[in-house]
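Encoded as C-alpha cells, here's the structure I'll be asking about.
Only one protein chain is missing; all other protein chains are in place.
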Amino acid sequence: MKIAIDEQNRLVASARRSGRLPVIPVAILVLLLIDVIFAGVIAPHSPYATDLSKRLIPPAWLPGGDVSYLLGTDLVGRDLLSRLMTGARASLGVALATIFVGGTVGIVLGMVAGYAGGRTDSVIMRLVDGSLSIPVILLALVLVSVREPSAWNVILVLSLVIWARFARLVRGEVLSLRERAFVALAQVAGSSSARIIARHIFPNILNTVIVVGTLQVGWVVLLEASLSFLGVGVPPPIPAWGSMVADGRAHMLSAWWLSLFPGIAILLLVLSLNFLGDWIRDRLDPRLRQV
Amino acid sequence: MFSYVARRLFQLCITLMLVSIVVFLLGRLSGDPLSLILPPEATEQDFAAAREQLGLDQPLWKQYSIFAARALRGDLGDSITARRPVFPLVMERLPSSLALAGATILLTLLFAVPLGVISAVRKGSYIDFGARLVALLGQSVPSFWLGLILLQFFAVQWRLLPFGDSNGIGYYVLPSITLAAFIAAGIMRLVRSSMLDAMDSDYVKFARSKGVPEWKVIWLHALRNALLPVMTLAGLYLGILVTGAVVIEEVFIWPGMGRLAYQSVVTRDYPVVQGVVLVTAAVVLAANFIVDLLYGYADPRIRAQ
Partner (left out) sequence: MNSRGLVVRNLTAHLFTKRGCARAVDGISFAIPPRKTLGLVGESGSGKSMACMALMRLLPKPAGQIVDGEVWLDGVDLLKLSEREMQEIRGRRIAMILQDPTSSLNPVLKIGYQVGEPVRQHENVRGGPLRTRVVELMRQVQIAAPEDRINAYPHQLSGGMRQRVVGAAALACKPQLLIADEPTTSLDVTVQMHYLSLLQELQQQQQFGMLFITHDIHLVPSICDAVAVMYAGRIVEQGEVDAVFKRPAHPYTRALLRAAPRLDEAMESLESIPGELPSLTELGPGCRFAARCSKASQVCSDAYPPDTGLEHDHRVNCWLYGQPA
C-alpha cells in the first residue's frame, strides 16, 4: 500500500484550491459599484432621452444594429445599455440602504429580545413570526400604492421584510452569549443593560451580523426587482432592472433584448453577491451555513 | 407534549392577531375607505351617514374589535369591484394556490434533498461542483424573469407545455419549476451543509465502525439528523414561497390568491387584499404549526420536553 508523491501533492493542491477569494464576482461587484457612482458620467447616452426615430434598434451584433447603441434601444428609442447602467443604482442602492435600515432595526430588536427575555422577548418574537408568515410583498404593494411611489418607500417596505431575519439570528446569538462569564461579570460589576449590550454583546455578534448582512443583500435585490417588476418599485422614468423586464414582457418575440438583458444584469449582480457572501461566511463563521 | 402543543397554538393565535392589527392599520392608512365605496357625487350627509353605519366614527381600537369579531365569523367585508363578500371570493382561489404550493414543495423535496445529500457525500467531486453551481444560480435568478423565459420557450415558441387558467398536470409544470428554483436551491444548500456536519460526527464514525454499510450510514444515520435544521427553517421557506407565489401567479396568469391580491391592489380593492393577507397568514401559520409538531416527532430531544 503506497501512495505516490505526486498524488500526495495533488491532494494538498486540491485542499488549497477551496477557500480562495472569488475574483470574478468581486470584480463584477467593483465594476457595478463604480457604475452606481459614475453612471451619469460614463453612460454613453442619456437614459431618459427618447427618440422615436431610433426605437427598437436591435443589439449591435445583429443585422440592423448600431454600434453606438451596443445593447439596442427600447420602445421609445432610449439606449438600453445606458438605462441598465443607471438602473444599477435602483437595484444596488436600494438593497444596500435596506440592509442598513432593516439590519439596524433587526439587530437592535434582536439584542433587546435576547437580552431582556421574558415578555419583551415573546412580543418581539411573535412580531418576527408574523412578518415571516405574511406575504410581505402584498403589504408592500398596498403601502407603495397608497403612498406616492418613491425609492424611500421601497426601502421602508423591504426593511419591513428583512428586519425579522436579523432579529431572529441575533436573538439566538445573544441568548447563548448571555450565559457567558464576561456578561455575568459585567452585570455583577453593576454595568447598565444598555452598556452591557453595547460594550459586551454587540462586538461578539458583529461577525454574525456581517455574514447575515452579506448573505441577505442578494435576496433584497431580488425582492426589489420583483417589486419594480410588479410596477410598485422605484417610479418611472427612473430605470430599474425589474421594471425594464416588465416593459419588455409584451415584446418577447420581436424585441427579446428588452427583457433578456435586464434579467441577466439582475442574475449577475445577485450571483456575485451570493458568491461573495458565501466566501465571507466561510471566513468569519462557518457555523452559519444555514442562514 | 400537550402543554407544548397548547403553547404553540397560543403563540399562533397571538401572531395571527398581530398580523390582523397590521393589516387593519394599513387599511386605515390607505385613506378614507368611503371615497372608494361611495359614488363620486355623494354629499357630505351621505358620507356622515355611511361613516356612522360602518362604525368609522368610533375610536380606532373599537373599529378594530368590530373588524376582528367579524373576521372571526368569516366576514371580511365586501369586495369593492366584485360587489360580493370577500371571504368566499378569497376561498375560491385558495385551492389553486395550495395546489401550486404543494407541487412546488413536492418538486423541492424530490430534487433538493437527494441532491444535497449526494453533493455532501461526494464533496469536492464534479457532481458536488455542478449541484452547488446550479443551486447558486437558482438562488440568484429573478423568478419573474425565469418564468418569462420558460414561458417564452416552452409554452409560446415550442408549444410543449400549456399555461394559464386551466386544469391538468401540464399547467403545473412551468409555474412550479419557476417557484421551486429559489426555494429548492436554498434547501439543497442547507441539506448539503447539515449533511456535511452529520457525516463528520462521531455517531457516523461509530455506525461505520459497527460495520453499517455506507448507504445506510448516509440515508438513515446522517440524513435523519441533517433534516432537523432543515425543518426548523421550513417556516422561513413557506414565507418565501408565498411571497414568490404572488409574482409567479401574475406571470403565469395562475388563478390563485396571489394574482387576486395583485389585481385588487391595482384596482385599489383593499378589502380583498386584506382578506388575502389574512387567509395567507393563517395558512402559513397553520403550516408552521404542523411543521413544529413534525419536528417534535422527528427530534426525540424536543419530544421529551
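Lettered A and B in written order, each chain numbered from 1.
Everything that follows uses one rule, which is that a contact is a pair of C-beta atoms (placed from the backbone, for glycine too) under 8 Å apart; a residue touches a chain by one contact, two chains touch by 3 or more.
On a predicted model such as this, the values are computed, not experimentally measured, just so you know.
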| item | value |
| --- | --- |
| Contacts of the hidden chain among displayed chains | A, B |
| Touching residues (missing chain, whole complex) on chain B | 123-124, 200-203, 205-214, 220-221, 224-225, 228, 298-301, 304 |
| For chain A, residues in touch with the removed chain | 1-3, 8, 11-12, 14-16, 18-19 |
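In this text, only the chains that are shown with their structure count from here on.
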| item | value |
| --- | --- |
| In the complex, chain B residues that touch chain A | 11, 14-16, 18-19, 22-23, 26, 29-31, 124, 136-137, 139-146, 148-149, 152, 156, 182, 189-190, 193-194, 229, 233, 235-236, 238-239, 242-243, 245-247, 250, 258, 261-262, 265-266, 268, 270, 273, 276-277, 280-281, 284-285, 288 |
| In the complex with chain B, residue positions of chain A that touch it | 14, 18, 126-127, 129-130, 132-139, 141-143, 145-146, 165, 218, 222-223, 225-226, 229-230, 232, 242, 245-246, 249, 252-253, 256, 259-260, 262-263, 266-267, 270-271, 273-275, 278, 289-290 |
